[in-house]
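I have placed the structure first, in the form of C-alpha cells, so that the comments after it can refer back to it.
Of the protein chains in this complex, one is absent; all others appear in place.
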Amino acid sequence: MSVNGSPELLIVMTPGATAEHVSAIVHRLAEAGVRARVSRGREATVIGATGDGELLAALPLDGFPGVDQVVPIVKPYKLVSRELSSGPTVIEARGRRIGGGSFGLIAGPCAVEDREQLLETARAVAAAGATMLRAGAFKPRTSPYAFQGLGAEGLELLEEARAETGLPIVTELVDPRQVELVLATADVIQIGARNMQNFGLLAEVGRADKPVLLKRAPSASIEELLMAAEYVMKEGNAELILCERGIRTFERATRYTLDIGAVPVLKAETHLPVIVDPSHPAGRREYVPALARAAVAAGADGVIVEVHRAPEEALSDASQQLAPAEFAELAGELHELAARMGTGVAAAPASPPG
Amino acid sequence: MSVNGSPELLIVMTPGATAEHVSAIVHRLAEAGVRARVSRGREATVIGATGDGELLAALPLDGFPGVDQVVPIVKPYKLVSRELSSGPTVIEARGRRIGGGSFGLIAGPCAVEDREQLLETARAVAAAGATMLRAGAFKPRTSPYAFQGLGAEGLELLEEARAETGLPIVTELVDPRQVELVLATADVIQIGARNMQNFGLLAEVGRADKPVLLKRAPSASIEELLMAAEYVMKEGNAELILCERGIRTFERATRYTLDIGAVPVLKAETHLPVIVDPSHPAGRREYVPALARAAVAAGADGVIVEVHRAPEEALSDASQQLAPAEFAELAGELHELAARMGTGVAAAPASPPG
Amino acid sequence: MSVNGSPELLIVMTPGATAEHVSAIVHRLAEAGVRARVSRGREATVIGATGDGELLAALPLDGFPGVDQVVPIVKPYKLVSRELSSGPTVIEARGRRIGGGSFGLIAGPCAVEDREQLLETARAVAAAGATMLRAGAFKPRTSPYAFQGLGAEGLELLEEARAETGLPIVTELVDPRQVELVLATADVIQIGARNMQNFGLLAEVGRADKPVLLKRAPSASIEELLMAAEYVMKEGNAELILCERGIRTFERATRYTLDIGAVPVLKAETHLPVIVDPSHPAGRREYVPALARAAVAAGADGVIVEVHRAPEEALSDASQQLAPAEFAELAGELHELAARMGTGVAAAPASPPG
Partner (left out) sequence: MSVNGSPELLIVMTPGATAEHVSAIVHRLAEAGVRARVSRGREATVIGATGDGELLAALPLDGFPGVDQVVPIVKPYKLVSRELSSGPTVIEARGRRIGGGSFGLIAGPCAVEDREQLLETARAVAAAGATMLRAGAFKPRTSPYAFQGLGAEGLELLEEARAETGLPIVTELVDPRQVELVLATADVIQIGARNMQNFGLLAEVGRADKPVLLKRAPSASIEELLMAAEYVMKEGNAELILCERGIRTFERATRYTLDIGAVPVLKAETHLPVIVDPSHPAGRREYVPALARAAVAAGADGVIVEVHRAPEEALSDASQQLAPAEFAELAGELHELAARMGTGVAAAPASPPG
C-alpha cells in the first residue's frame, strides 16, 4: 500500500472510451482490493491503480474495452532487482569467483567429444588463465542429424578434467529428467539459450544448491531474461550468473548480434553477475577477440569462450572455437583489461587446483 | 551418391586461401568418404563435395582456415519435405480433419480457468462452427507471479467439454515428465512456441500416437521450424500440423509480427498442413479478424483462435481473446473464404458431436 | 488546455529520484507554460503534464536526472489521425479512385526499360483490370553498378503508355531537384521506402497538387510512417496513400516480412487509404498471389504489384515480377475478394480511358 497514494499502474483510456468503460475498470479494481484514482480530461482519461504489485501484475486490464495502454510504474521483477540487494552477488564454485570484482574466464570446447580432446583442451585453458572449464555433454542441436553430445559418458570425462586441472565444471542441463545426473558432476549448471523460458527446467535448478549460468535466448528481451532469473530465485536459488550471447537480428555478417548494451543495462538493473559469450555471436573465430574485449570494456564480470584443441576437427561450432594459442593471447588481454576496469581485481585463483 | 557427380555442398574459399588450405579440406572430405572437385580460379577457389547428405551436413567445414562460405545445395530437412510425399498430409482427430482440402477452425480460451468458463466457451465455439477445442491446462508464463494453469484438473475439465461438444481437444504439453498425463486427454498435442526447440519434448511426442501441433518460436526461421518438425518425424510420428504465430520484430503496434509469407513458403516446402494463430500476433482483439482472414486468403489449412466466454475476465491474454459473438461472425467468414480458396471443401464435421 | 486537467504526458520518476529532481522538472514545465501535477508515492513519483500538445512533444523531459520514462497520452500525429476526419479519404487520379470503397489495383514493371517493354506490359495490365500503371523512371539501387533507370526518357514513355491505356501513372520521385520534372508526368507521386524519412523530399511533395503514395521504410515503425505522412499533410497536401511493403526481420525465406498486421492498425489509426505491395516482401513471384490476397482479406484499399512483359528479361527485381498471364488471374481474384470485403464496390473505372 502506498503512503500517499502514488499509482503503481496507469491505465490510459482511448479518446473514445465511455464513462461505462471507465467504471467497469474501477469496479474490477475495487473487486481486487486495489484503489483507483480517475483523471478525466479533454484528450484521454487516465486511471491510476494503487495496491499490491503482484496482484496488479496479474490483473489483465488491457482486455477491457476502452483501454489504450497499461503502463506499469513498478518493474515486474523483484528478487533479481538491484534495489533489493545491499551489494553485488558474488558466485563461487570450488574457490573461483565471478562478480563483485572477480573476473570469470570460462573456457573450453563446445562439446565433450572424446577423452583426448577434452583433457588437452582443459589443460590448455587452465594454463592460459581460465578460471572455469566449460563443455557440453548434452547438446541441443538444430538438426536431428547432427552430433547430440556424449551424454553421461561426457560427464565422466568432465570429472576427470576437473580432477586434473582443478577447474570447476560449467555444463548444460537440457532436460528436467537429467537434473540429478548433471548436478552430480556440474559445479555450475548452464541453462542454454533455447531453454531460457523452459519454466519446468528453471524451477528444477531453482531448487538446486549449485550456481546457475542462465543464457539469454536470442529473441528474449532483457526484461524477459530477468523474469527467467526471477523464476529461479523464486524457488530459492540465489546463485545466478546472467549471460548475454547475441540476439537474432537481420544482420548476417555475424552469427548473432551481440547486444553489448545489455551489459550496462543488466549491471544497472540487477545485483547478479553478468557475463558475455563472444563465441556464438561472432560465429567466426577471427571476430571472437574483438567481442570478448568489448564485453570486458563494457563492464562484464566475465566471459565464456569456446576453445578447442583443434577447432577444424570439432564436431560442432567448428568455425567459432579458438585454438589454444589464440585463447592464451586473448586470456592475457582480458585479465589485464578486467583489472583496469575494476572487474578483475580478484581474478587470481582463490584456492589451489586439484 | 550422385549419378554424375553433382556437388551437394559447395565450399567457397576466401581470395587469400592457400593451396594448403584447399588440400586440408580435400583431405578431410576424403577421410569422410566424400568426393571433392576443386575449381581454382582468378578470384576464388570453389570445392564441390559429393556424398552422403547426412554425413556432409555433420562435417563442420566452415571451421577450416581459408573457408569463406559453405553453401548447401540440398535442403537440411528430408522427412517433412514436399518432395518426399505423394500428396498433402491430412491430420484427423475424432473425425475432424485438417489439410488436403479440410479447413481446421480451432478455437477456445487461452487457459482453462474453471468449469463454467470452459464449458460455456466450448459450447459457444462449437455452435459457431469450430472444428476443434483449444485450451491450456499447463501455461508457460513470462512472469513467475502470473497464473500458471490448473494442471491435471484442467485436463479433466477438457474431457468434460469434449464429452459435451464432441470437439477434439488441442492442449499444450510443456514438460516431458507430463507426457502420459497430457496424452491421456489430448487429441492433438500442442508444442508451444517457447518449446519449439525443446528437443527432449520433441522426441517424446515423436514417439506418441497422437497428432502434434507444432508452433513456430517467435525467433525461429522457417527452416528451423521445419527442422523441429523433422525431429518429431524422425522418431516415427508423421502426424504433424505446423503453426505460424508471429515473429518478434522491432514493430510494437501489434504484439508480434504475423509472418504471413510463411504460409506460402511452408506450403511450397512441406506436405504438412499449415495453420495460423492470429490471436498472439494481434495482441488486441480488434486486429484478430483481419489477420485470420489474411491467413485463409494466403492459403492456410486452418486457424487457431483464442475465444473466451468473457474476455475482460480472462486470467491471461485478456486483450486478444474474442468474445463468442465476435468469433461466431468471424467463423462464418473464414469457412466461406476457405471454401473459395479450396482449403475448406470438406470443412463440415465428419462425425456427429458427442 | 484541458477542461478538467487530465495529463497529456506522464513523467515517471525512478525510485531513487530526489525532491530536487522532481522540482527541476516542475520548474521546467512551468517555464514552458505547462501545468504539472505531482503524485508522490512509495515506489515512484509520477508527474502529469497538461498543456499544448505540440509544445509538450518538443520538451525533452527524458534528459532530466531522475526520469525513468516519459509516457505520451496523446498520439504524436494529428492531421493523419482518424479522429480528425469525418470519413475515409478517397484519392482520385484521372477518374480512378482508391479508398472509401474503391479498390486500387496498381500494376506495372519495376522500371521503365524500353518502349516495347513498357507499352506491352501497360496494355496487359490494363486489359487485366489494373486501375493505375506503375513503373520507375528513376531507380534507387543498392549497387552503384546496377541499372539506375532511364530518367527523363522513361517519363516520356510513361506518357505514351498513359495516352494509349488511359491508366493514371504512379512513378517515383527520388530527388528534390527533380520535382518539377516528375510532377509534369506523374498522376501519383511515389515516395519509395528508402526515402520515407527524406524530409526535404516530403516537404516538396507536401506542396505539390498531386496525390502521394508513401511507402513504409523496411525499418520504420507504423508510427514513424504516420509521422512521415504528417510531414506531407503539414505542408498542405492531404492526398496521401500509405503503402505497407514489408519490413526487415531475421527471416530470409522471403525478401522482407510483409507486416500484414499494419493493415488493420493503419485502418484504425488513420483516415488515409492503405495499400500493400506484395511483390517486394515476396521476393519470388510464386509467393506474390498469396500475399496479395492476404492484403485484400486484411482490409487493404488496394495493392501495387510488379508485372513485366517477360520477367526473366527484367533489368531489376526479375525474380518477383509477375508475367501478364499470372497477373490476369490474380487481378480477377483480387477484384472479387475486394468486392466481398466492401473495399471494392466502386472498383470500376469512373471515366473512360484515353
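Which chain is which? They are A, B and C, in the order written, and residues in each are numbered from 1.
Methods note: contacts are C-beta pairs under 8 Å (C-beta built on N, C-alpha and C of every residue); 3 or more make two chains touch, one makes a residue touch a chain.
Source: prediction; values computed, not measured.
Summary of contacts with the chain left out: across A:Val205, A:Ile241, A:Val296 or A:Leu322, the touching residue is A:Val296.
Considering C:Pro15, C:Gly100, C:Gly151 or C:Pro176, the position touching the chain not shown turns out to be C:Pro176 (whole complex).
Between the chain not shown and the residues C:Arg82, C:Arg248 or C:Arg340, the one that touches is C:Arg248. Only one of B:Gly48, B:Pro140, B:Gly154 or B:Gly192 touches the chain withheld from this view, namely B:Gly48.
In the full complex, chain B touches the omitted chain through residues 1-8, 10, 12, 15, 39-46, 48, 50, 53, 69, 71, 73-74, 83, 248-250, 252.
By the touch rule set out above, chain C reaches the unshown chain at residues 24, 28, 54, 57-58, 60-65, 67, 76, 140-147, 174-177, 194-195, 197-200, 217-219, 224, 227, 230-231, 234, 248, 284, 311-312, 314-321.
One chain is missing from the display, and on chain A it is touched by residues 219, 221-223, 247, 249-254, 257-265, 267-268, 281-282, 286-287, 290-291, 293-299, 337.
Operating definition for what follows: only the chains that are shown with their structure count from here on.
Interface residue usage between chain A and chain C, two copies of one sequence, is largely shared: over half of the residue numbers at the contact are used by both copies.
Rotation angle for the C-alpha superposition of chain A on chain B: 180 degrees, rounded in steps of 5. Chain A and chain B have centres, each the mean of its CA atoms, that are 27 Å apart. Taking each chain's centre as the mean of its C-alpha atoms, chain A lies 39 Å from chain C.
Multi-chain contact residues of chain A, defined as those touching 2 or more other chains: 248.
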